[in-house]
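One chain of protein is taken out of this complex; the other chains stay put.
In this document, chain identifiers A, B and C correspond to the written order of the chains, with residue numbering beginning at 1 in each.
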Amino acid sequence: MADRKLGVAVFGVGRIGKVHLESLVNRIPEAELIALADVGASELANVAARFGIGRTFADYRDALKLPEVDAVVICTPTTTHYDAIFDAASAGKQIFCEKPLELTIERIAAINAHVAKCGVQLMVGFNRRFDPSFLKMRETVQAGGIGAPEILRITSRDPAPPPEAYLRSSGGLFLDQTIHDFDMARYLVGSEVTEVYARAGRLVDPMFERVGDWDTAVVSLRFANGAMGAIDNSRRAVYGYDQRAEVFGSLGMVAIGNEVPSQHVRFDGDGGHSSPLRNFFMDRYTESYLNEMRAFIAAVRGQAAVPVNGHDGQMAVAIGLAAAISVRENRTVKIANV
Amino acid sequence: MADRKLGVAVFGVGRIGKVHLESLVNRIPEAELIALADVGASELANVAARFGIGRTFADYRDALKLPEVDAVVICTPTTTHYDAIFDAASAGKQIFCEKPLELTIERIAAINAHVAKCGVQLMVGFNRRFDPSFLKMRETVQAGGIGAPEILRITSRDPAPPPEAYLRSSGGLFLDQTIHDFDMARYLVGSEVTEVYARAGRLVDPMFERVGDWDTAVVSLRFANGAMGAIDNSRRAVYGYDQRAEVFGSLGMVAIGNEVPSQHVRFDGDGGHSSPLRNFFMDRYTESYLNEMRAFIAAVRGQAAVPVNGHDGQMAVAIGLAAAISVRENRTVKIANV
Amino acid sequence: MADRKLGVAVFGVGRIGKVHLESLVNRIPEAELIALADVGASELANVAARFGIGRTFADYRDALKLPEVDAVVICTPTTTHYDAIFDAASAGKQIFCEKPLELTIERIAAINAHVAKCGVQLMVGFNRRFDPSFLKMRETVQAGGIGAPEILRITSRDPAPPPEAYLRSSGGLFLDQTIHDFDMARYLVGSEVTEVYARAGRLVDPMFERVGDWDTAVVSLRFANGAMGAIDNSRRAVYGYDQRAEVFGSLGMVAIGNEVPSQHVRFDGDGGHSSPLRNFFMDRYTESYLNEMRAFIAAVRGQAAVPVNGHDGQMAVAIGLAAAISVRENRTVKIANV
Partner (left out) sequence: MADRKLGVAVFGVGRIGKVHLESLVNRIPEAELIALADVGASELANVAARFGIGRTFADYRDALKLPEVDAVVICTPTTTHYDAIFDAASAGKQIFCEKPLELTIERIAAINAHVAKCGVQLMVGFNRRFDPSFLKMRETVQAGGIGAPEILRITSRDPAPPPEAYLRSSGGLFLDQTIHDFDMARYLVGSEVTEVYARAGRLVDPMFERVGDWDTAVVSLRFANGAMGAIDNSRRAVYGYDQRAEVFGSLGMVAIGNEVPSQHVRFDGDGGHSSPLRNFFMDRYTESYLNEMRAFIAAVRGQAAVPVNGHDGQMAVAIGLAAAISVRENRTVKIANV
């Protein structure tokens, strides 16, 4: 397959769908964008025109019928993931799906079983793994650069809450926001999370109470290798998208701080004044999204294993579900019991 | 009293005793060092000679009989604090005592009651409150510079474990090391800790198992104002004494990083190479110890309230005891129940 | 013209030509790549195939005959700039040309006069003006954020020398490398350079002596507004592409440091270890090249003035020529006398 382009269909042309479209159309010559599918006719037409794509479908199942579609990129709402993955796998397509895969372990397990049975691959959109700084942390830990990992710390704070409508179907703080940190925890430490204790509250906006969600959290983790971890989240950091992590070990520590859109610092009588952080994930993780899609295309073209699979998708959701139980019952929850 | 020097006796001439002696003899002209007491005759003689102090006692109670002693600075082992404070208060002396005050809430409560009855003051040695960087964080939060505090983070890691003998009488990780962080938590957030969940383990040295202690911990806190917190500790950071903290709130964040003994950075083909951190508390918190002792002397000379009192000493121990229970029973512990 | 795409021809498909091609073909939908020209047939064919461009020419003058070409982007060697600009202007095309425009003031003045006579615009490729960090410095100074500018500092060091063949036709250190800093000096301070004193030497490689060039320099500037400046250059910084600048003024200072490809810092017993710098201009200034080409396309489509013009191109060369005279004669040289 390496000698021809990979035919791709994208399902869902919302915010993240456009990110992947931009990569596939303009930046990844090894891929060819064949078709788009979205239930919203007007936005679908706009996006198709902008990217010069001829075939569009209201029903993604029509795109699955096209033999020149080798792979699908699923960016539709979480509630549609189950059916889309099932149908795509049944049609023999390679699959990339945004996180979270689904909101229950049972349904994710069913997805993974079906995908395996169909002999296709499923890659899950944990884009941070492809960010150069997080990747370098991972490589440093894997190479023994800090010895045995003992303590993980992640700070992950959004600049502002999403709309209430989004929140209602998001799966909640732990499956929508912290899920990235749960995946990073496994990825950076290189060991499975075995136990979680979480605190959460509504400090940002009464909206979170209305939708039965939380906006602020501190999560404590236990790993299979004996390491411990702490994650903190907020839905509102007025100074921008705060994304930091560190792994501490027997021989040292590796940490990453925030990125800024401009390196400038201004000094006056009050001290130094530096740039606000990158505004949000579209700015902060631009490069990771491109690298992620390149990795997906390269893996399926080369018949190699995708670098983030359905098991990864399942584990992050399991930790998220455990965290939510922990908050509600104010107790430690073992991941194996979720 | 402001027109004459304050007469001071120091009890205990070990490591921290010498720090305070240096401040009192050489840096605080408002204090006059009257007497030293220590059970170790040889070291007592050495120290007295070095600082030019004439009166030394094997039994601190003899020093308490001197009418020119207005105040005592207690730097003896924790197990002796109770008696020393009781006797000093009974003798009408103003008291500075190193942390932890004692290892049980009952005995601390008794100390506080007795001190109040005697009409003297008791200041507890939480020196970090007097470090310029931590002080500036506190002031920033108090001045509303980050709005309502919502998340606290503290990283506090020692460069290397203390000797096993020290560990056996230290009160354990949470009363010996984390106790500073518990005090910082209350100080920085400006709200009482109400609940604690702690993880701890032995990842550094088998010695910690022998003495029934832990060497690594991640602690999750709840505050009365609704804020949450996470603290992480290790007894062995090979890169030096790691002391960082941040408070995140509705209008921003204030954070402090580590100090280094030299500002230099060297760049070569591998990247930038900066100085190791300050080695340990004697280097990192030098200025805080001097400021702390100055604050004690100034307060008692000016008949003002000391800036860290017996209640502060009791609360930090209560959180530490709760943390230890939490680890042993793998559950959340309310401070009010300790 | 704003309602249709701008037709563009690119002359020269070497390193920088490919950068602009990538922008024009994949990232700037307002432009349409019509034709390529290059004297090297084989590379021309490769590049045309890679970007899917049908019309290619060995002689750029054939591309100028195409009526659908509105603008040309000149990326050929410096010695060809004069003719290419003359011919393009005569053909009524809008022109973007890489730096340096030419190697003598006389020829640049002739270029500028001809371009004006033909009623077209000429934009010069000082890409750093479009880097977000340098742009923010400029805006800060212009907005009065540091008061009156008084001292400029620029450090600009390449990671490794170019090949000897390149050096022979480069115009020398001051017209090839420092020319960017001379343009930044005028741009950041917002005042013309009036006088230059330069030191230069051969410390890096004997090759520089063979070609009659220098590899290391320190330049001292005087500005019309009374400010002073210092620039330092090297052709070999083993730690990467070192690009820093600052402007100091009556009310403060604004500075930019280096960018790194990864934010990670690893700490061990030797201290902190951070990433090498971005390797070279293709990595460091990626965003600036895209922004620069967007600015060119937007200006000529909107019939607005281009943001960097022939006068800017001439002044930077004048300062560079003055610097070379200064080194040879070990004296101050006034720009007006070049």
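We take it that contacts are C-beta pairs under 8 Å (C-beta built on N, C-alpha and C of every residue); 3 or more make two chains touch, one makes a residue touch a chain.
Please read all numbers here as calculations on a predicted model, not as lab measurements.
J.: Using the document's definition of touch, tell me which of C:Thr80, C:Ser220, C:Thr286 or C:Asn309 contacts the absent chain.
T.: The one listed residue touching the chain not shown is C:Ser220.
J.: Tell me which of B:Arg210, B:Arg266 or B:His311 is the one touching the absent chain.
T.: Answering carefully, the residue with contact to the hidden chain is B:Arg266.
J.: For a quick check of understanding: of C:Lys99, C:Arg129 or C:Arg157, which residue touches the chain that isn't displayed?
T.: Of these options, the touching residue for the absent chain is C:Arg157.
J.: Extract the touching residues of chain B with respect to the undisplayed chain.
T.: 26-27, 29, 50, 132-133, 135-137, 140, 145-146, 251-259, 261-269, 275
J.: To test your reading of the contact rule: which positions on chain A touch the chain that is missing from view?
T.: Considering the whole complex, chain A reaches the absent chain at 238-240, 260, 267-277.
J.: In the full complex, which residues of chain C touch the absent chain?
T.: Interface with the chain not displayed, on the chain C side: 148, 150-151, 153, 155, 157, 197, 199, 201, 203-204, 216-218, 220-222, 226-230, 232, 234, 236-239, 242, 248, 250-253, 330-332.
In the analysis below, only the chains that are shown with their structure count from here on.
J.: Give the identifier of the chain nearest to the protein's overall CA centre, each chain being represented by its own CA mean.
T.: Here the chain at the core of the arrangement is A.
J.: Can you compute the centre-to-centre distance for chain B and chain C, using the mean CA position of each chain? Integer Å is fine.
T.: That gives a centre separation of 57 Å.
J.: Once you find the CA centre of chain A and the CA centre of chain C, what distance in Å lies between them?
T.: Roughly 39 Å, centre to centre.
J.: Using CA atom averages as chain centres, what separation in Å is found between chain A and chain B?
T.: The answer is 42 Å.
J.: Can you list the residues of chain C that touch 2 or more other chains?
T.: 267-269, 275
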